[in-house]
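Showing subunit A:
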Amino acid sequence: MPNFIMSYLGSTLTPGQAGNQFWALIYVLIIFAGVSVAVIAMNWIERKALAHFQIRLGPMRVGPHGLLQPFADALKLMLKEDIIPSEADQFVFWVAPLIGLLAAFTVYTVIPFGPSQAVSDMNIGILFMLGVSSLGVLGIVVAGWASNSHYPLIGALRSSAQMVSYEVAMGLAVVSAIVMTSLNSTGTGTLSMIGIVQAQQQQGVWFIFKFFPLGFIAFGIFAIAMVAETNRAPFDMAEAESELTAGYHTEYSGLRWSLFMLAEYAAMIAVSSIAVTLWLGGWMRPFPNLLHAPAWDFIFSLFPGLTFGALAAIALLGTVRMPSHSFFKIQRVGLAVFAGLLGLIALLLLVIAVAGRSADSGLAARFNDGIGYVYWFVLKVSVFMYLFIWYRATWPRYRFDQLMKIGWKVMLPISLGVLVVTAIVGVIF
Partner candidate 1 sequence: MNSALSAGAPVATPFFFYMLSGLAVIGGILVITRRNAVHSALALIVTLLSVAGLYLMLYAPFVAGVQIIVYAGGIMVLFLFVIMLVNIERASKDRRFNRIWPIGLVAACTLMGLFVSAFVKGRALFPDRGMPLSEGSNTQEIAKALYGEVNRAGQYTFGQYTFAFEIASLLLLVAILGAVIMTKKKI
Partner candidate 2 sequence: MAEDVKTPAPPPPPEGEKKPTAEKTAEAAPAVADAKPAAPVKPAAAAKPAAPAKPAGPVPLPWTSPLVEKYKGQYGSALEALTYLGQNYFAVDRSLIPNLLRLLRDEEEFDYCVDITAVHYPKREKQFDVIWILYSFPRNERVRVKTQIADGASIPSSVSIWATANWLEREVYDMFGIQFDGHPDLKRILLPDGWKGHPLRKDYGILQQDQEWVQINLGIESGQ
């Protein structure tokens, strides 16, 4: 058994490729733990950032600066009574959030956090991802129907129509990115996610900057479609509070409702990681080809440690500025512990970075690169997460027919045009 475990460590293939179920399972667990931590962090960041946009403080009471708020919410939702409406279709009502969750999480099996850091590198990576994300619509449609009342029905119809129409635009934008992958020396593009990032690496350019306007337009379309796909910000017709109460999840409460929220956040992270992989060069650190001298590698490998150090410093600043009232003593201690933790991680990362630099091929070096890949990937995804929150704070909501009009009359033609032009430009150059 141990060789089964150790034999994989040497290989540079993803567990799926290497057919190694054990490590695939480990990767799956790591990714799902990572995503849930990300969802918890996202919950806190969204509430605090939104609050600061709106000149208010956001959650401050539960834990220092509201840090324990997500846990409090999770606990509350678990303890809340889970009401199933009497008229509702029991089985379908129970299954709906699961379909949503299933769709949101199966996408992660294909997302590459590094050249070999993905659960499995299917050669139909993108196709699989689009397919599974279209399954998410089923969850919503069925949830709306199962609640058996006016508003959820209309909410479900609206959001599924919206997701279906934006999926088309999203698909076409993705295709134009894939067309770009095929322009490397071998001439044959690839659908596999790791292949796409490697294509960007070989071509030495992020696809967002390739054939300058085209890549950017395709990226723009994907960015808009992705917001609509997850029912967020200006396109959140489904849960437009002011009109249809709360859209398809009106009748849900307690843990079942939180599954929908979990699915929504997971879908957000999944969709933005697709965008990062396709257009922003996945796990590559910025300027891989220009500044590839070892010194630059070292500097960039310090970044993870520095960011965690900065976070620790901010947390420490927080403890210093905490008012001296006795009520805040516990919060001050809490924050200090949190700062200490962050500081510890920062130290660890810095040590690995230094160690990795000296021994060029040892375990430390591999580990250092691994951290670097994951760090840059997560950094880019978090930029998108911030955009989601920013949209929610500033934009009012589109009306449903305007939303569909944009989906079909604006996004679709542009994405088709970009696809055709990219193909032509690709053939010429």
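By our rule, contacts are C-beta pairs under 8 Å (C-beta built on N, C-alpha and C of every residue); 3 or more make two chains touch, one makes a residue touch a chain; residues count from 1.
The set was built so that all candidates are chains of the complex that A comes from, given by their letters.
Because the structure is a prediction, the values reported are computed rather than measured.
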Options 1 or 2: the chain contacting subunit A in this complex: 1
Subunit A to candidate 1 touching residues, read off their complex: 4, 7, 13, 17-21, 89, 91-92, 95, 122-124, 127-128, 130-135, 137-138, 141-142, 144-146, 153, 156-157, 160-161, 164, 167, 188-191
